[in-house]
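Dropping the structure in here first, questions after.
As you look at this complex, bear in mind that one protein chain is not there, while each of the others sits in place.
Chain IDs A and B follow the sequence of writing; residue 1 opens each chain.
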Amino acid sequence: MGSVMLGYVTDFFTYETTKSVVVKSWSVGIINRLVQLLIIIYFVGWVFIHEKAYQVTDTGIESSVMTKVKGFGYHNDRVMDVADYVYPPQGADIFCIMTKLIVTENQFQGKCAEFGERFSCTTDKDCHKHFGSVLTNADTPPLFLSYKPGVITGVCIQTSNDTLNGRCEIEGWCPAENDQVEIQPMLDVNNFTIFIKNSIRFPLFNVTRGNFPTTMTATEIKRCTYHPEKHPFCPIFRVGDVLNYTGQSVDTLASQGGEIGINIEWKCNLDLNIDYCVPKYSFTRLDAPFAKNAISKGYNFRSFAKYFKTENGTDFRTLHKAFAIRFDVMVTGNAGKFNTIPTLINLVAAFTSVGLGTVLCDIILLNFLKGAAQYKAKKFEEVSEAQIEASIAQSPGSQLSLKPCIKSSYDSGA
Amino acid sequence: MGSVMLGYVTDFFTYETTKSVVVKSWSVGIINRLVQLLIIIYFVGWVFIHEKAYQVTDTGIESSVMTKVKGFGYHNDRVMDVADYVYPPQGADIFCIMTKLIVTENQFQGKCAEFGERFSCTTDKDCHKHFGSVLTNADTPPLFLSYKPGVITGVCIQTSNDTLNGRCEIEGWCPAENDQVEIQPMLDVNNFTIFIKNSIRFPLFNVTRGNFPTTMTATEIKRCTYHPEKHPFCPIFRVGDVLNYTGQSVDTLASQGGEIGINIEWKCNLDLNIDYCVPKYSFTRLDAPFAKNAISKGYNFRSFAKYFKTENGTDFRTLHKAFAIRFDVMVTGNAGKFNTIPTLINLVAAFTSVGLGTVLCDIILLNFLKGAAQYKAKKFEEVSEAQIEASIAQSPGSQLSLKPCIKSSYDSGA
Partner (left out) sequence: MGSVMLGYVTDFFTYETTKSVVVKSWSVGIINRLVQLLIIIYFVGWVFIHEKAYQVTDTGIESSVMTKVKGFGYHNDRVMDVADYVYPPQGADIFCIMTKLIVTENQFQGKCAEFGERFSCTTDKDCHKHFGSVLTNADTPPLFLSYKPGVITGVCIQTSNDTLNGRCEIEGWCPAENDQVEIQPMLDVNNFTIFIKNSIRFPLFNVTRGNFPTTMTATEIKRCTYHPEKHPFCPIFRVGDVLNYTGQSVDTLASQGGEIGINIEWKCNLDLNIDYCVPKYSFTRLDAPFAKNAISKGYNFRSFAKYFKTENGTDFRTLHKAFAIRFDVMVTGNAGKFNTIPTLINLVAAFTSVGLGTVLCDIILLNFLKGAAQYKAKKFEEVSEAQIEASIAQSPGSQLSLKPCIKSSYDSGA
């Protein structure tokens, strides 16, 4: 029994290696090495050096953005400061600089004439077509984006200075807004500055970075302005510059409003010194995909009101239709660091790929080379069922000088 | 010396290929091809076609959302417009439509009786249990979510119309809020519409898309309403429809508040025409995971106040406890595009996997087939240490007709 056990152990600790045919042929040899060289160059150059396939990447970035706008502008003969034109005020990643305000003062709840040619009428009947919600399927459905300041009552009011045409009556905040007025936008926005403080963290590697170097002193920061080449890490951005980088004119944007994206991109190779992990800024006009649609050009929001009370307690409000430049500070990024798993998987892929070079060489060797048949005969050793049966019919095992080896068949594939 | 060098060079430019045994057996042959076929089908069908393993995907999407609500509603006998019920007003990705307001007017700083049965008292002592912060470990700890409008002073005030029971006195904004009133919510919210403008960018591929086609005219957009089948790309959503898609009733939501998620999903295959890169909308109730907890049903925020000044400069405020439907527009997505690295790695995996078919066939061939021992003898050529030693004892190299090849041993594994 012991010797049988020993036999199994002996069989287990054997080493199995493929039997190879070495072809001493210049032509195939050179092709073989060339193909291997190309594959190695591809893997080393592209996969490992360029695409950094030996790294694991963290794309789930944690980011916090703090913004602060500075500057003064004149609008409607008033000096506007940050508290007047920035909304929301707390310095979030999305903020609006209001550049044009259509102000409707002293609105009280009540009934009054609607504003605009579209709501002209001579009899009450003319106003009935304006009934209902935006979803009514009337002949001339009310358009979604045309603002109505209140609920149509169905009455036509004759306004004193316009005897022929009346206006439909509405119920709501009165007087109705007139947004057809021509107002000069606050072009001073050009000289406003935006200070952006962005701190990020790559949770996978527990690396924290800020968007300006710790070596920058307060004075340096206060005096600089961002410039792609000269001051790429200065966190202070002139609005005029930003609009310029996106190729937009301040005049159009200030009067119609618009959405500007300030993208902060972090691409960090944490195998290098952490000081190379720096932000890269880029600027885009976010509503660009909608440029071809006539709808919703620019950016404005009417839903901005200040509420007051009269002495006797009645509420009234000042409605602002604000045309604003909205800035979205968007932070994207990823960090890569050496990790054994992708390295190993790619190395194995590389090694196996080098082996795939033999496929090409075998095709050449066994088909196109002089003496292909001879090479084939050398490479392939044929066993047919007939032969095997014949050898079994004789004394099994006698024909073959080698003792049939007992092996776990799993090994043969490993 | 030159000839030695030449020898090395000659040895380098050799081609090494594995020696194979070709088994001409129908049974194993058919099994072999079948296994290979299955593996190929799996890789082509599942890995490459279904899972698009040949693509690199960009999940770090850059997104900007602009929203605009339209509609009128009646609440507390007032006409409410967008400026009254949408907060925050600037059209961000998260916005609330306030559907029920409990208004406490004319609050001044001072002392007054607390509201609610819980704060009833007969002597000052009864009020002392309400002292302290929410963290006090009293016998009946004050519950976190029960709102107190001010700081308990510890005095019990006898209110005129309630002689038996007094109320504990508080210091803060007075009078205290009574949030037990029954108020009819603004059900008109059902007919409000939300316009969503979403532009995204895949930074890896520098592809920008908007959520409605550039071929859509302004009029088309203004007149449409989103419908999953009829108008899947219309960017205007009726609130009633949205609530419907999430299976919520407008009555409950409008009176208790709630959080609705509008998900915009972008799954783009950039190997196809860019026009197929379109958004897919889905709607969920976000507080659904908390439905089983009795706590914090709905959505409300009390921290909404309007501040006023009396003639002599004293501040007072109007407190709003707002029940609101909060909409979170969430944009997720990824884009895939052909890339050589994943393609190559998966191709190598595929090729190697096809090779793994031999493992199975070897098991069959060497164990279960008639003549397995003969096949084994053909496949394995055994060399034992005894043999090697014997051959060394004779004249080394003479037994073997082939010249021992000098090769860099690394090659043997490549």
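Here, a contact is a pair of C-beta atoms (placed from the backbone, for glycine too) under 8 Å apart; a residue touches a chain by one contact, two chains touch by 3 or more.
Note that the structure is a prediction, hence the values are computed from the model and not measured.
**Student:** Could you tell me which of A:G45, A:G110, A:P203 or A:P228 touches the chain that is not displayed?
**Tutor:** Selected residue, touching the omitted chain: A:P203.
**Student:** Of the residues A:K68, A:K111, A:H128 or A:H231, I need the one that contacts the missing chain.
**Tutor:** A:K68
**Student:** Provide the residue numbers of chain A that touch the chain removed from this figure.
**Tutor:** Considering the whole complex, chain A reaches the absent chain at 10, 12-26, 59-60, 62-64, 66, 68-72, 78-79, 81-84, 86, 88-92, 105-106, 191, 193, 195, 197, 199, 201, 203, 208-210, 212, 214, 216-219, 221-223, 225, 236, 238, 306, 308, 311, 318, 340-341, 344-345, 348-349, 351-352, 356, 358-359, 362-363, 366-367, 370-371, 373-382, 405, 407, 412, 414.
**Student:** Can you name the residues of chain B that touch the chain not displayed here?
**Tutor:** Residues in contact with the chain left out: 16-26, 28-33, 36, 46-47, 51, 53, 59, 87-88, 94, 96, 109, 133-135, 141, 143-151, 171-173, 259, 261, 263, 265, 284, 286-290, 292-296, 299, 301-305, 307-309, 311, 313, 317, 319, 324, 326, 328, 330, 332-334, 345-346, 349, 351-356, 358, 361-362, 365, 378-385, 388-389, 391-392, 396-397, 400, 402-405, 407, 409-410, 412-414.
Basically, only the chains that are shown with their structure count from here on.
**Student:** When the centre of a chain is set as the mean of its C-alpha atoms, what distance in Å lies between chain A and chain B?
**Tutor:** 15
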